[in-house]
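One protein chain is absent from this view; the other protein chains keep their places.
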Amino acid sequence: MSELNILYFASLREALGCSGERLALPDGVRTVGALREHLAARGEGWAALGAGRNVRAALDQRMVGPDAPLAGGEEVAFFPPVTGG
Amino acid sequence: MSELNILYFASLREALGCSGERLALPDGVRTVGALREHLAARGEGWAALGAGRNVRAALDQRMVGPDAPLAGGEEVAFFPPVTGG
Amino acid sequence: MSVSVQREDFDAGAEIAALSAGNAGVGAVASFVGLVRDAGHDQRVEAMTLEHYPGMTERALAEIVVEAEGRWRLLGTRVIHRHGRLLPGERIVFVGVASAHRGDAFAACEFIMDYLKTRAPFWKREETPEGARWVDARESDDEAAARWNAN
Partner (left out) sequence: MSVSVQREDFDAGAEIAALSAGNAGVGAVASFVGLVRDAGHDQRVEAMTLEHYPGMTERALAEIVVEAEGRWRLLGTRVIHRHGRLLPGERIVFVGVASAHRGDAFAACEFIMDYLKTRAPFWKREETPEGARWVDARESDDEAAARWNAN
């Protein structure tokens, strides 16, 4: 199975100290929301992805909700609410 | 008493064949609406100012309704609904 | 506030830049450019002549801008309306509004255009292949202006 290409942006990127990573789809992870929970469970700075935080997600460069399905190989991005314009 | 300075614009000016005139306040005319009736009563082309026609008025360069009072000496303009912009 | 009624064309980019120049509190400039279309309701338009009521035009435009400034928090406004004979594609009118935030700028810009369309003394005469005709006022313009009273 192809790896996920995970990206982090803005304040979330800074909180995690990481702009992205490649990751095999973890066991039991079938959705964007489950991936987020999996990452938040790493502890310490990764709590920035925790349930109470205002984090948005994009799957293959489209904004999605937590139920968006993952099969492996996708580009998944996590970021705070956008503030452009 | 000073004369009224009466102006006609656009299609109304063409219908009347006249862009304006100076006129002493006619007897019994106390409002813009009464002035319009007085002018329309001249007959022929002046019917363009008649009751059924869509004519707007300005008194001293401000849009007004037919009840706006006249004392003599004012600038009164009659014209069709505006179409600029 | 600045209002101009003129024969000459204008430079929308320069007007927009001037609305924020020297005031870094401006975060939003909404603007509108109206142009001569090559088609009226049913016929080809070869040219258009804008008649106006000198003196009252400037006054009416200024009053519309004052009313907008009373309704929204604005940091600058600019209205330019041309008169005379214009060809299809030529610019007729510019309205630009500067504000801290976009909501005020958009609302005021549209408000000024809607009021201008129903209150500023300009009249359009179109030249078509079948002759010249005065453009009829549109009911939709009255409706557009009336909706600002509901707020």
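Per-chain residue numbering starts at 1, and chain names A, B and C are given in the order in which the chains are listed.
Simple rule for what comes next: contacts are C-beta pairs under 8 Å (C-beta built on N, C-alpha and C of every residue); 3 or more make two chains touch, one makes a residue touch a chain.
Everything numeric here is computed off the predicted structure, so don't read it as measured data.
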Which displayed chains the unshown chain touches: A, C
From C:14, C:132 or C:146, residue that would touch the chain that is not displayed: C:14
Positions on subunit A where the hidden chain makes contact: 7, 9-11, 14, 54, 58, 61-63, 77, 79-85
Sites on subunit C contacted by the missing partner chain, in the whole complex: 11-14, 16-17, 20-21, 24-39, 88-89, 100, 102-103, 105-106, 109-110, 113, 140, 144
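Convention: only the chains that are shown with their structure count from here on.
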Interface with the most contact pairs, given as the two chains involved: B-C
Whole-Å gap separating subunit B and subunit C, where each centre is the average of the chain's CA atoms: 26
Centroid spacing, where centroids are CA-atom means, of subunit A and subunit C in whole angstrom: 48
Contacts with 2+ other chains: residues of subunit A: none
Junction residues of subunit C, two or more chains touched: none
